[in-house]
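All protein chains but one are shown in place.
Up next is subunit A:
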Amino acid sequence: MIPANFDYVAPAGVDEAVRALAEAGEDAKVLAGGQSLLPVLRMRLAAPTTIVDLRKVGDMRGVREDGDAIVIGAMTTHYEVQRDPLVAEHAELIKLATDTVADPQVRHRGTFGGALAHADPAGDLPAPAVALGAEFVIAGPSGRRTVPAAEFFVDFFTTALQPDELLVEVRVPKHTGWGAHYEKFNRVAQAWSIVGVAACVRADGGTIAEARVALTNMAATPVRATGVENALVGQPANAESIKAAAAHAAEGTSPTADGNADERYRKHLAEVLTGRAVAAAAGS
């Protein structure tokens, strides 16, 4: 499997990378961990003229604290995210979802930013980002802009990123002390989600004070399950109220049909898995 010819540049910083992208024009492609892009190139489903490899851009890698948020560099690998103490403390949902991504080999190469920029509806990281209200810091020829998660994911494999823009980092509001769970449903361990549910819950003395729930692969983009969230708030964190709230999970979804699941089954799964994800997040 041999990709078509392309030019290759490996800039050393964000600004340089943005310039390289601009110079290369429309048909340039950013390369992060390559775990999604390389298969596409090798199967010749895409033939960019220039590859801008970000592996030397050191200032896009790592996690830092910034007030009431943590900031995850786009080039931070899944493996690093899994082991980062700030992520574990303030955005455990992201760690738990990352744990379910692929296999160790892929997690050592694939990046947090790459997975989000790729915007695969079956990918496991967009839903947690949406649930936690993450903000996407984007660099382009005219400087930096910040896009909220709800606007970042536009369609199947399509984000707010323009061809000449880079995702630099992601700001995740701290959810310190929240219970979290990512419930992934797939058929073999290293496969993508058929349906996934990202849930984050703040309980206050047995009552659910706040809840964030988002769904993977229930539409072209991650779906924030606001119906579930609203039904949970103020309710006791017990099986009945969680079950009643989870019944709202399929609202506003438009899932695809494939060999693993038709629309009816996906909607059913969304409800069952939401119940389980919330129960686990709430520790009940």
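Quick note on the criterion: a contact is a pair of C-beta atoms (placed from the backbone, for glycine too) under 8 Å apart; a residue touches a chain by one contact, two chains touch by 3 or more; residues count from 1.
The rule we apply is simple: contacts and distances are computed from a predicted model.
Looking at the choices "Fe-S cluster assembly ATPase SufC", "FAD binding domain-containing protein", "Carbon-monoxide dehydrogenase large subunit" or "Tetrathionate reductase", the name in the UniProt record of the chain not drawn here is "Carbon-monoxide dehydrogenase large subunit".
On the side of subunit A, the interface with the absent chain consists of residues 1-2, 4-5, 36, 39-40, 43-46, 103, 118, 120-123, 155-157, 185, 187-194, 217, 256-262, 265, 268-269, 272-273, using the contact rule stated above.
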